[in-house]
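Note that one protein chain of the assembly has been removed; the remaining protein chains are unaltered in position.
For clarity, chains are labelled A, B, C and D in written order, and residue numbers in each chain start from 1.
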Amino acid sequence: MSRIEISNLVKMYGSHKALHGIDISIQPGEFCVLVGPSGCGKSTTLRMVAGLETISGGEIAIGDRVVNGLRPKERGIAMVFQNYALYPAKTVRGNMAFSLKLSKMPKAEIDRRVNEVAEILELTPLLDRKPAALSGGQRQRVAMGRAIVRDPEVFLFDEPLSNLDAKLRGQMRAEIKRLHQRLENTIIYVTHDQVEAMTLADRIVIMRDGRIEQQGTPDAVFHDPDTVFVAGFMGSPPMNLVDCMVTPGGLRLGGTELACTLPEGLRAGDRVTFGIRPDDIRPAADLPGGVPVTLPVDLIEQLGTEKLVHFRAGPHELIGKTGGRVDLAEGTEQRLAFDMAHAFFFDAETGQRIR
Amino acid sequence: MSRIEISNLVKMYGSHKALHGIDISIQPGEFCVLVGPSGCGKSTTLRMVAGLETISGGEIAIGDRVVNGLRPKERGIAMVFQNYALYPAKTVRGNMAFSLKLSKMPKAEIDRRVNEVAEILELTPLLDRKPAALSGGQRQRVAMGRAIVRDPEVFLFDEPLSNLDAKLRGQMRAEIKRLHQRLENTIIYVTHDQVEAMTLADRIVIMRDGRIEQQGTPDAVFHDPDTVFVAGFMGSPPMNLVDCMVTPGGLRLGGTELACTLPEGLRAGDRVTFGIRPDDIRPAADLPGGVPVTLPVDLIEQLGTEKLVHFRAGPHELIGKTGGRVDLAEGTEQRLAFDMAHAFFFDAETGQRIR
Amino acid sequence: MTPSFRLPTAAGTPYLFLLPGLVILGALLSVPLYKVVEYSLYDNVIVERNPTFVGLDNYRDILGDPGYWSAGFNTIVFTVGSVIGHMIVGIGLALLVNADIHPRARTFFRSMLVLPWIFTAVVVALNWQLLLNPFGLLNYVLDWLGLITEPLDWLGNPDLAMWSLLVISTWRGYPFIMVSFLSGLQTVPKELYEAAEIDGAGFWHKFWHVTLPQLKPVIFGVALLDLIWTFQLFPLVWLTTGGGPGRATEVLSTLTFRLAFVDFEFARAATVAVSILIISAAFTVLYLRNEARRL
Amino acid sequence: MVDEERQRRWRQAAIYAALALVTFVMVFPVLWMISVSLKPTTETFSLPPRLLPDDLHWGGYAKVLTDPKFRTFLLNSYLVGLAVTGLSLVIGTLAAFGFSRYRFFGDRVAKLFVITTQMVPTITLLIPYFGVIVFLGLYDTLWGLVLTYLTFSLPYAIIMMNGYLDTIPKDFDEAATIDGCTPLGVLVRVLLPVALPGIISTAVYTFLLAWNEFLFALALTRSMDMRTVPVGISMMVGEFGLKWDEMMAFSVIGSLPVLILFMLVQRFVVSGLAAGGVKG
Partner (left out) sequence: AEIEWLQWFAAENTGGFYEELVADFEAQHPDITVKLVTQPFGKVRESIVTDNAIGVGSDVLGLNMPWTTEFLEIGILEPLDDYLARDDNSFETDQLVEAPLGKIDGKTWMVPLNAFPFVMHVNMGLVEQAGFDAPPSSWDALAEQAAAISALGDGTSGLGMPFSSQPPSNGPILTFLPLLYANGGRIMDGTTPDFDNPKVVETLEFLQQLEQSGALAPGAASRTGGVDLEEFIAGRTGFLISPGVHSSSITSRNPELDYTLVRVPSNGAEAYRVHGWEIGISADSDNKEAAWTFVDYLLSPEVNARVAKASNALPGNLAALDTVRADADATLVKQMDILSGDTPVEEMRQSPKAAASWSLMTEELQSMLRGDQTPAEAASAVQARWMDLIQ
């Protein structure tokens, strides 16, 4: 349970600036999730906290200590690597027990912990295999186990669940959440899965191109995005984002006129980016209070209990949702309703939210 | 566009039997997805089709040829590896162009193809980097690109999207689907993400411990599972599966009585596994026709537009769904409705569906 | 894989790792190295108790000596030929012996193929003299096959001697490359071969596009060392041909030895040695350059 | 099924055939040595050449096996070889790790120095080096030889181990560092097991270097008790002729343990030791 204070963190790879001054302040016991598209600098940030990358600028404090100069093992952290980094010559048990052995824990205690964690991660039958004889997902779980077994002050996770199957991923997600509730360690968790981010985080930090785009609680980030990027990034399927022209009565979307009230300050003729989540585009019957529109169906994706329906609106594509058992055919026209109460508007140029 | 016929495929790793006789028959142009929990043998099956693992028993035919003895390059396939396997010494361009160069394609044509695919995968600015200087997701995309660029008869994908962020994953998913619609190649696609499986597949093959549990269209598999395993595996969050006692008027679930009609042949006192999807457990107000129950709320997971609500029913936990903006508090009692029209019953011992 | 990773440098750490090695090398070799350079600047060292300083005179003499240049030329032929021979045979055999065959057979073949390495140079030289002499086995076999009518004097004919020497040197030197390369092969991830196989790569393509790039550090290291060693390889040449016939196989190292211990011209010998040092240094700089590019 | 099996068989057969052929060619000179060791010296030069004489002549072996001097030579060679191997592996690997895993001030110069020490022909170093060993009081001791060979083998060990370590992804270092390893711990506990094939080939090289060296072995020792196998062998090249049978017998006998040693260690040079550790 330590506070983590990251201030003005900069990372240079040669002349390439990978991080442009990041500030994050994580409370003791807080579960902080870094999300962002591939290459935005999540892993880099995490690795700098871990002490695996040198710090080109700024400061990182864990607890009350500035750790810039400290070795990883002096920082009281455990980490799960994005690419496993299992010791190939050791068995699964050896991999998990390694750090405990290094800390001179009694053998019996090591065994107890390893067995316990192996149980949680369904690794028990694999304990004596070497990494080469494991499947991808199994390796990922060993990497998880190696960190969990240490029970440190601060946990660093780099996409720990990305190779698990859906069921196990759900289980592990809940497991990590419970673990956190029980141990109350401070956690920094990198993922690109915004479901994970939403469900796990106390604080979500959304990064983009080495900068922080927005940070806050999952609710705040999801329901009140500051920028078009955040709006588009959080939520799956992503929010529909369309460049529109403001008309006197509302918006022109493709060929269609969408009657609605707009934030003050927008005038007819302005270009805005209009955003609406697929959940807020429904068959007209499902959404009695919505703004009705009729659009042709382009593509249907069956998710099981729901279907994603891709509509064509002039040059744009919009995604809506229907129940999984609703019958729809590709190519037909469909009467829809837009829930404009949950629509968002962004400056078409800067991407800033217009409220 | 080739038929793939897998019959009675067996794989031994030493004395460990990883595959116990798999039969899959894939039509020309069909998109076949293998899903299953980690370690169930998906990758192994795929690698045997690719010719990377020897075949311990059974037969694989691609088109009209039995390919058991053929080398990978003679099989007319391209493959995306679960762990990338990029050539570290080549640039991204070099990685993508390699197979084309080997097939002696003219340079201009190679360039055209590579650039085109790079464009699709948003790799254009990275073409001259080496894999070591790419982020995880970027590498995965290069691996994808390397296969796509070849435009083969049969595509083999081993969890190609597992390292992409949600947004890109969604995009790529749609991209692969369109690609398939356009090129009509036969595809075998391994994933543990059942959303991918549902959206992409023409045929889903669900594997477990080296055996096929069920195969069929996404709809069939999702809405009409044969076994409790399939029911539990498909769908996220997974179907609630609870061991219950049959009562004269329905089921006893924890302490609660659930009035419902059961399949014939079930008698009071029988033990069954009762299955119901979270989507079919809703606040009573949302589901007027459902069977009403009142349960305490245990945990809430915010997904954004929806919330997963964990209820406690005696010793069991049940997950239901509410809209993302519904207010609920952990610890309170909640009036719910079960949509028993979509409930499933399985033999508590064998796991077979009882219809 | 983040190549930028360096273990956090608590300033002195890397030096601590290097210390024992550098101390031993420094303590034992810096004085001799210095001495050799010093000798080359004096006249008649060792023979005279108080040699006179002559500056670069020895260098002028050496550079003006056609014997030096022809030895230099032979050295290049011998070195380049040997290294190529070692590499081709060594790498080829490493690949062959890395094949997926029964482990016992593998052990057997690997062990047999290192045999040329475990005999001392005297024995190697004498044995090859036996095999190559005009009444030796090789001539006998060639004659039996009808390939020659007259026995060939492999080591005594100026046109053949260098080739014979190259064969011997290749035979003697390939196991080193083979073993080093074989070890390197084990570190190449299997997935890369699989990917290449799917991409349609045959044996050569896999070798060229996966194995070689992956083993570049190992190959460069081995090749550099082999080059440096062969460049100054002494016992094998000296014991097999003694630089002859005439001076047909005289290389810089045998010239050095001849100057030192046959002619007792230690100063000139040191001068030739320094010239070898300078040439080897050029190789090394090339190597380090290449390595710098890799990092 | 049948086809595949047949094809596999053919491929195996072809590999075996190629291996057998190549091995025969490469090993032939050694067979010839054995042949010479089993012939009375009169037959060494007999025509037509024969691989095996009518009566095997064990005289060379008998002589070599009964004379205690040869046992001393062998023992010395093994002692020196093993000591040099052990020391160069330890010291060389440490330095290689420094070079492989750190950038620091002077790294290039240090490396250049290491390589430079290999570049002067040993024959010219002989005299000044001899002086150093005498100065250190190591003249005519096995330690003198060990130290000497160390100076030859260390640069090799450093450069080669550096090469092998460079092929191991840095991810392992990171994981181990987080797990609480010191840098030395990273090397010993994590990298070395992965680098085992490299270690073995370095060990083989180092051992053989010490095993085969002759010039210094001769110059730096003078008692019979301190002499090594190559010196012993060269003693058989006399002013008035050469004891072919004894010389070859001694070479063969001396090399047998080396061969067995190699067979034992080479099993650790197995495929895929580093497999499965990281993805990508």
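In this text, a contact is a pair of C-beta atoms (placed from the backbone, for glycine too) under 8 Å apart; a residue touches a chain by one contact, two chains touch by 3 or more.
Treat the numbers as computed from the prediction; the structure is a model and nothing was measured.
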Report summary line: Out of D:Arg50, D:Arg103 or D:Arg222, only one touches the absent chain, namely D:Arg222
Query - Of D:Val231, D:Met248 or D:Leu261, the residue in touch with the unshown chain - result: D:Val231
Report summary line: The one residue from C:Ala27, C:Val47 or C:Ile148 touching the chain left out of view is C:Val47
Report summary line: subunit C positions in touch with the non-displayed chain are 46-47, 49, 125, 129, 132-135, 150-151, 153-158, 238-247, 258, 261-264
Report summary line: Hidden partner sits against subunit D at residues 40-47, 67, 126-127, 130-131, 134, 139, 218-219, 222-224, 231, 234-242, 244
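The rule we apply is simple: only the chains that are shown with their structure count from here on.
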Requested in this report: Indicate the whole-number Å distance between the mean C-alpha point of subunit C and the mean C-alpha point of subunit D.
Outcome: 15
Query raised in the report: Cα centroid separation between subunit B and subunit C, in whole Å?
Result: 57
Query raised in the report: Could you state the distance in Å from the CA-based centre of subunit B to that of subunit D?
Result: 54
Requested in this report: Could you list the positions in subunit D whose residues touch two or more of the other chains?
Outcome: 169, 171, 174, 177, 194, 272-275, 278-280
Query raised in the report: For subunit C, which residues are shared contacts with two or more other chains?
Result: 1-3, 5-6, 8, 189, 214
Requested in this report: Flag every residue of subunit B that touches subunit C in the complex, lowest number first.
Outcome: 47, 50-52, 71-73, 77-79, 81, 83-90, 98-99, 102-103, 131-132, 146, 150
Query - Touching residues on subunit C, where the partner in the complex is subunit B - result: 1-3, 189, 191-192, 194-202, 205, 209-210, 213-214, 216
Report summary line: Residue positions on subunit B within touch of subunit A in the complex are 13, 35-39, 43, 82-83, 133-138, 141, 159, 162-170, 174, 177, 192-195, 198-199, 218-219, 222-223, 232-238, 277, 279, 301-306, 308, 324-325
